[in-house]
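Beneath this line is the structure, given in structure tokens, with notes to follow.
Removed from the display is one protein chain of the complex; every other protein chain stays in position.
Each chain gets a letter, A and B, in the order it is written, and its residues are counted from 1.
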Amino acid sequence: MSAAARPIATTRSSAGMPTGRLAVWWVIASEIVIFGGLIGSYVMFRLSHDAFTQQAAHTNTWIGTINTLVLLTSSLAAVLGHKYADAGDGPKAARQLYLTALGGFTFAFIKFVFEWPHEISEGFTISSSTFWSFYYTACGIHAAHVIAGVTIMLFIAPQAKKGIDLQRVELIGLYWHFVDVVWIFLFPLLYIAK
Amino acid sequence: MVVQHAEHHDEHAHHPKESWFKHYFLSTDHKIICFQYMFTGMAMALVGGFFAYVFRMQMAFPGQHVPGWGLVTPADYNMLITNHGAIMIFWVAMPVLIAAFGNYLIPLMIGADDMVFPRINRLSYQIFLLSAIILVSSFFVKGGGFAGAWTMYPPLSAKAQYSMTGDGSTVFVLAVALEFVAFLLGGINFVTTAMNSRAPGMSAYDIPMVVWMIVIASILFMASVGPLIAGAIMLLFDQRLGTAFFDPNRGGDPILWQHLFWFFGHPEVYVVLLPAVGMVAEIITTFSRKKLFAYGTVLHTAILTGVLSFTVWAHHQFVAGIDPRMANIFTVTTLIISIPIAEMMFVYVATLYGGSITLSTPMLWALGFIGSFLIGGVTGIFLGSSGADIYLHDTYFVLAHFHYTFFPIAIIGTYAGVTFWFPKMFGKMMNDTLGKIHFWLTFIPFNCIFIPLFFTGMLGDHRRIFDYSNFSELSTPMLEHLRAFATLSLIVMLFAQLIFIYNFVTSLLWGPTAEQNPWKSNTLEWTASSPPPHGNWPTLPTVYRGPYEYSHPDRKEDYWPQNVPS
Partner (left out) sequence: MFAKNLIEYWVPAASSYAHDIDFIFDLVFWIVIAFWFLLVEGVFLWLIVHFRKKDGKKAQYITGEMKHEKRWVSYPHYVIMACDVLIVVVAIQVWYKVKQDAPPPDETVRIVAQQWAWSFVHAGPDGKLDTADDIKTVDELHLEVGKTYQYKLEARDVLHSFSVPVFRLKQDAIPGRIVTGWFKPIKTGTYDIQCAEICGFGHGLMPGKVIIETPEQHMAWLGSHGMSMAAGE
């Protein structure tokens, strides 16, 4: 839908915030409740089952730490992308978005090519115990959000390079920070608290 | 601003004529999307209503062949009640009250030309339609449709060896999860459009109540459904991937599901209540020619109810094995939440005082809503009182209570909205005489169905039981007569809906042309033509006052539209 054919409704901002940003906050809020429910359930299980906690000893803290650094660095690229987009510099913003996407891809690559196959080969599958069920479910849903974010970035970046819809760089950045924050919760719960 | 208007106008002036398919099935116009949701919801209501007919026939005449179905086996019965409940809540009440009316009314009532994200709007309907198709397909998979109640408690719902509907259970959960996604997407539009795209001059307190209510409902839905989406994923994994989130034999906890479900389930009832209550506000103000009594109070009680709705969920679980001390906390919170709702009802009743009331068809429905929802509300007190709930839980008393809330919301509320906004939506007037006959032939039988069920519940009829012949205390003539009377009332009521269908279709095709503002109402949608064109107005309106300035002493006319300068 070209800018001229967008409804006038889209361009108003009685609430003082551009509609795109309002929409992304809405999406983030709904995701917070979804992950909140999952993580809350995990915490309840953990507090009441010792065996649960024992299983946590087998997650790979090194890989988890590397992945955390990868994700945080990619968030830095997202911030820089936003800065360039605000300044109107489409090509630079696009480059940062591609770097962010690269970070996300690396995160998923490390997880799916190294971490999970290794854990599965050691016998820790999704049905091994409730701890591992939570581990794979939570990390899996998180990873799905990482991949979705990367995919969306690959749509926004080429447009941004041409200077089109630069406001979307900020929006996908917002989403990406949220994905980051979820990981910041998952990492200590699954990898550090042993 | 002027240039944008001209551009926008030209864009549509040169728009090539759309194909019929593209116009009705691929449209991004909020009004068409409303109709898509509305007709899909109504079609699902036929399925849910048919199921009710079948299982009520079994209740009245146990073991007899039911015309249109055959013999109702215990397995059939459980499948019918499960899907009746799920369909009515997720595929009738929500799409019609929130998605259909929300889509139609929000842009028009705030003076916008469409929703903020029309393509996401279209996507939300497509996902919703997919969820409905998936739900219906669950009846045809091996083992039949899911039969473990709309509440899906594990281990029954998680293990095929217990439910005997392994595939049906999975398809059911998928359908529900997709429906949730559709409404999360829909919510994006409702909230951002209402917050951001209001006409110049429309402050927060100038927004029509129904718009506020749909926005609050959307926020409530979004904030409560997350844990259940997580739970649904966990249930799916238990069903298919061998996880044990809810399997007590392997370290899981079935009660966790109950908490995740009801944490959503309770706010959900307010998610459907608020839009209906909002529509009633529009109708009673229009047909009593009166300002809404204490607009601020209505708004604040709605928000307070929404917030409090997160604190009451375990009243569904009093005897479920939760810590008995917790039950006391939830009795307190449950009785607390009755207070703002009572206040809201009082305010609506107060709105009638000093009015000049016309009992048109929409007004009959709106008043019928208030009168019968009161019964639903007060009977909730019995159930919220933990001590009494020990006896009443899982009996027909509960069922009668929630039908006295859900039916006014989903059915009476829908008819109120449809009969009120029909002229605007379709440019024709419905036949008022037929409308009134339909109202009475629905309203009276409705009460005749559910009042007896309060008694059968009090006397010991438990829920989800296909045949009471096995229980000597429940095989008395009195109970059998009460059950049969309820069923016969349902049959009368179902036939009466043919009157509505007839009225709807004939009015749509051959009804008298509707003027722009047949009810002389104040809100902005009545300033657009009947029906409004794509883009709603050639020039978008500006707002000068609140929505309920009826019978103002300084005005000769007894209404004062929001867009009239003075």
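The criterion applied here is as follows: contacts are C-beta pairs under 8 Å (C-beta built on N, C-alpha and C of every residue); 3 or more make two chains touch, one makes a residue touch a chain.
Computed from a predicted structure; not experimentally measured.
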Absent chain's touching partners (shown only) are B
Looking at B:324, B:512 or B:533, which residue reaches the missing chain?
B:324
Decide which residue listed in B:46, B:352, B:429 or B:448 touches the omitted chain of the complex.
B:352
Looking at B:46, B:120, B:374 or B:434, which residue reaches the missing chain?
B:374
For chain B, which residues reach the chain that was dropped from this view?
73-75, 77-78, 147-149, 153-156, 159, 162-164, 248-249, 254-255, 288-297, 318-321, 324-325, 327-328, 331-332, 335-336, 338-339, 342-343, 345-347, 349-359, 367, 370-371, 374-375, 378, 381-382, 385-388, 390-395, 458-460, 462-468, 470-474, 550-553, 558
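Convention: only the chains that are shown with their structure count from here on.
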Using the average of all C-alpha atoms in each chain as its centre, how far is it in Å between chain A and chain B?
34
Could you please specify the touching residues of chain B with respect to chain A in the complex?
4-5, 7-8, 11, 28, 107, 112-119, 184, 187-188, 191-193, 195-198, 202, 222-231, 233-234, 237, 241-245, 250-253, 256, 260, 263, 535, 540
Which residues of chain A touch chain B once you look at their complex with the stated criterion?
1, 4-5, 7-15, 17, 19, 22-23, 26-27, 29-38, 40-41, 44-45, 49, 51-52, 126-127, 129-130, 133-134, 137, 141
